[in-house]
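I'd like to ask some things about the structure below.
Removed from the display is one protein chain of the complex; every other protein chain stays in position.
Moving on to chain A:
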Amino acid sequence: MKLLDCPVIGKRPISEFDYLGEVRVPPSQADELVWADYVFNRKGAPGVLRERWYHRPTGRWFVFDRDTLTDEIVAVVDAADVRYEEPRYEIPA
């Protein structure tokens, strides 16, 4: 994929986009291991990954489901579907 079919303005070169990787939501509860897993580990297996992309010229964020094997965008996801509340927990040191 070198052209990304932007849901708002159509096909644009991916050089206009920043790639932020998979959509990650902080765990709702965490101990040290769970938190470290959230901070440092990423999904690497091929398959459909829910990702955030940022279109710099328009300053817009997008959430796409992309098949990392075929490099195809399978779905445009509504950002509201991946919203979260900021958690409020303490992790005992």
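The rule is simple: a contact is a pair of C-beta atoms (placed from the backbone, for glycine too) under 8 Å apart; a residue touches a chain by one contact, two chains touch by 3 or more; residues count from 1.
Quick note on the criterion: contacts and distances are computed from a predicted model.
Peer 1: Would you kindly match the missing chain to its UniProt protein name, picking from "TonB-dependent receptor", "Sarcosine oxidase alpha subunit", "HEAT repeat domain-containing protein" or "Imidazole glycerol phosphate synthase subunit HisH"?
Peer 2: The record names the chain that does not appear here as "Sarcosine oxidase alpha subunit".
Peer 1: If you put the missing chain back, which residues of chain A would it touch?
Peer 2: 1-3, 18, 20, 30, 32, 35, 38-40, 52, 54, 56, 59, 61, 71, 79-80, 82-91, 93
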